[in-house]
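Take a look at the following structure, please.
Missing here: one protein chain of the complex. Every other protein chain is in place.
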Amino acid sequence: MSMMTRSDLAGVAMTPDNIRTKKLPLGVSLLVAVVAFGLAAAIVYGAGIGNWVLVVVLGWILYLVGLFLAASRVEGSRAARNRSWQSLIYSACVLAILPLASVVWTLVSKGVERFDANFFNTSMNNIGARDANGGAYHAIIGTLEQVGIATLIAVPLGVLGAIYLVEYGRGKFANTVRFFVDVMTGVPSIVAGLFILSFWVLIVSPWFNNGQPRFSGFAAALALSVLMLPTIVRSTEEMLRLVPGPLREGAYALGVPQWKTILKIVIPTALPGIVTGVMLAVARAAGETAPVLLVAGGADAINFNPFDGNQSSLALFVYQQAGDASKYAPARAWTAALTLVALVLILTIAAKMLARRNSLTR
Amino acid sequence: MGDNPSRSTDATAGGSGVTGRHARPAGTGVSPSSYQEPPIGGGGAPLQRKARFSMETGFRGLSVSAGAMVLVIIVAIAVFLISKAVPALQANTANFFTDTKWFPNDAQPNFGIAAIAFGTVLSSVIALIVAVPIALGIALFLSHYAPKRLATPLGFVIDLLAAVPSVVFGLWGRDVFSQPVKDFSVWLNHYFGWIPLFGGDGPFGRSILLGSLVLAIMVLPIVTSLSREVFQQTPGMNEEAALALGATKWEMIRTAVIPYGKPGVIAAVMLGLGRALGETIALALTLGTVFTISFNLIQTGGNSIAANIANTFGEANAIGRGALIASGLVLFAITLVVNMAARAIIYRRREFRDSAA
Partner (left out) sequence: MAKRIEASNVTSYYGSFKAIDSISMTVEPKTITALIGPSGCGKSTFLRSINRMHEVLPGARIEGRLTIDEQNIYDPDVDVTAVRRLIGMVFQRPNPFPTMSIYENVVAGLKLNGVKKKSVLDDAAEQSLKSANLWEEVKDRLGRPGAGLSGGQQQRLCIARTIAVEPQVVLMDEPCSALDPISTLAIEDLMFKLKDRFTIIIVTHNMQQAARVSDKTGFFSIDKTGEPGRLIEYDDTQKIFSNPSQKKTEDYITGRFG
């Protein structure tokens, strides 16, 4: 038969008569590991070219190479390659976990230092470089007000935009809008800050302030809403699409107009999902530093009025304390960072829990 | 209006949706191609003429203008940035695109974007070179290696990490990570100083290397979660086909998973690049802020457009602000191009997938 001759010519045994294979025993892997790390230690300390970190790195590389060679001999090159790639993929996970664990550990260990009542009750007003106390009360106020106003602006706009895309949008214009919503999610936050700076702070705000540009928490809220808008449109759009068609058809069949169907049936059905999306957008906005720095200016004192005068925010507080020369500043920065992360993570986790209980997405 | 609820098929077809904070292919329902239904309002309803101005028209107009708002904002960003950048650019005595100095606040303002643009691109590219292989490894681990018990919580943690504010990573990079990086830099300089990348006489520490590594850690969750989704979408029957041919697990991934996911991974990497290019605070806290063009990775130095804005905004005068806005305009243009390219890839892939299904 022609196929058999082809195989014979190629010299490749396509159909192995023996389906058995030798597996690399665990002992050999361990032996390879011991030899690899021993060799690495000998090289590194023998030549005096580094410390234990280099031993670990070099040992790991030697181990992977040794494992590949050993497996090639015993199991064949295909199985060895499979094994090596698996090791590399597992290594990638370990490698990524190390810095992230360090971030979490530092955040908690350094953050608890000033995690006291004073920190949450006082501002930085009249706190000099030699003062150990001082807090983030003003910054927390700023974050809450700015994010709150930004949400009030972005949510109606975003939900309406999503309604347009799902319920009314057809043709080229809708596709363009959809495309640019996606593109807009990638606009850097500093650009959003510069936009509000040039539009609101430098051009609009002088009208209300005797011709002088004025920083304000509201301007920060505007910038944050620019960042939140595409996220909200996108998540709401996805939720609206999950609302079953028959639900709508049922309403149409009863003669309910489309706008009423949307408001009374579609939106309530999708509401849990929409809330999830909004919470994720809020979490992201709360962590933004750059726009607040550019348009709210930052402040040391408490300012409850978002429409008048400088404000700070938690993220900006972290940034400013990080740049402060006082020896007490790092502790304040880390505690504020811990507070910020806690706020953001609570929002994110709550949003995800809500999503998990959402009947539409399940 | 006698409007037919034409999207019912979409709703049932788009059932693959899972909530997540990133825009992503959301089932067939999102496909632009599924929108070729007849325009609404055309289906004649001769029974009763409605008033031209009704709640329906009002609500519809409201939602259309909300949709259009997105386009308005994108255009407005460009317009207002240009309007504030132009006076500064006119006052500039140096070439904005080729000069490396940044003295916009001088009596004779002279500034150029070359050094900070170079630093932006260099730090982002290095960050991606470090982050992408690791991110793809984790994505494959989550999609094809980890047992479901482990993959679900781990994927959740990755999503959480994407939500951690950049200022926290910046603070960590500056207070904690800079020391090991400095030690590593000294070591590199000692043994590999003959390579220009690792040359120099110090000081080492707040360098492009530190900034890039912090950026890499920040980009990692984004690239991971997007690629994981792409890998998970590989049709099971193609994976089975590869396995049935006698492929090992890795060969199955090479034959079925990676080729299928390639466009999606490219898009994920470009979105990560967009994020890295625009990252401000983490770099403002970790880079050494100098205005030179240098490939030296380990000496104190490095700068980026966004970090420069955050660092010098405080003492900028009117021209200085305009100069920063001009640099922001360049950043906006770069990220816009990168993001549009990434989205175009995703859109084309989605159409391809829908038509194949």
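Every chain is named by a letter (A and B) in the order it is written, and numbering of its residues begins at 1.
As a convention for this text, a residue touches a chain if its C-beta (ideal position, glycine included) is under 8 Å from a C-beta of that chain, and two chains touch if they have at least 3 such contacts.
Not measured: the values here are computed from a predicted model.
Engineer: Which is it among B:243, B:266 or B:290 that touches the chain not included here?
Structural biologist: Once the missing chain is taken into account, the touching residue is B:243.
Engineer: With the full complex in mind, choose from B:118, B:145 or B:260 the residue touching the hidden chain.
Structural biologist: Selected residue, touching the omitted chain: B:260.
Engineer: Using the document's contact rule, name the residues of chain A that touch the chain not shown here.
Structural biologist: Residues 1-4, 6-7, 9-10, 12, 14-16, 18-23, 77-79 of chain A touch the chain that is not shown.
Engineer: Need a quick check: the contact residues on chain B for the chain that isn't drawn.
Structural biologist: Where chain B meets the chain not shown: residues 147-148, 235, 237-248, 251, 255-256, 259-260, 262, 356.
Operating definition for what follows: only the chains that are shown with their structure count from here on.
Engineer: For chain A and chain B, what's the span in angstrom between their mean Cα positions?
Structural biologist: 11
Engineer: Applying the document's contact rule, which stretches of chain B touch chain A when the two form their complex?
Structural biologist: 1, 3-5, 7-12, 14-15, 17-19, 21-23, 26-27, 29-30, 32, 35, 37, 39-40, 54-56, 58-60, 62-71, 73-74, 76-77, 80-81, 83-84, 133-138, 140-141, 145, 156, 159-161, 163-172, 174-177, 187, 191, 217, 220, 248-251, 253, 271, 274-275, 277-281, 284-285, 306, 309-310, 313, 321, 324-325, 328, 331-332, 335-336, 338-340, 342-343, 346-347
Engineer: Could you please specify the touching residues of chain A with respect to chain B in the complex?
Structural biologist: 49-50, 54, 78-79, 81-82, 85-86, 88-93, 95-96, 99-100, 102-103, 106-107, 110, 156-158, 160-161, 163-171, 174-192, 194-195, 197-199, 202-203, 226, 229-231, 233-235, 237-239, 241-246, 248-249, 252, 257-260, 262-263, 273, 276-277, 280-281, 283-284, 286-290, 293-294, 315, 318-319, 322-323, 330, 333-334, 337, 340-341, 344-345, 348-349, 351-352, 355, 358, 360-361
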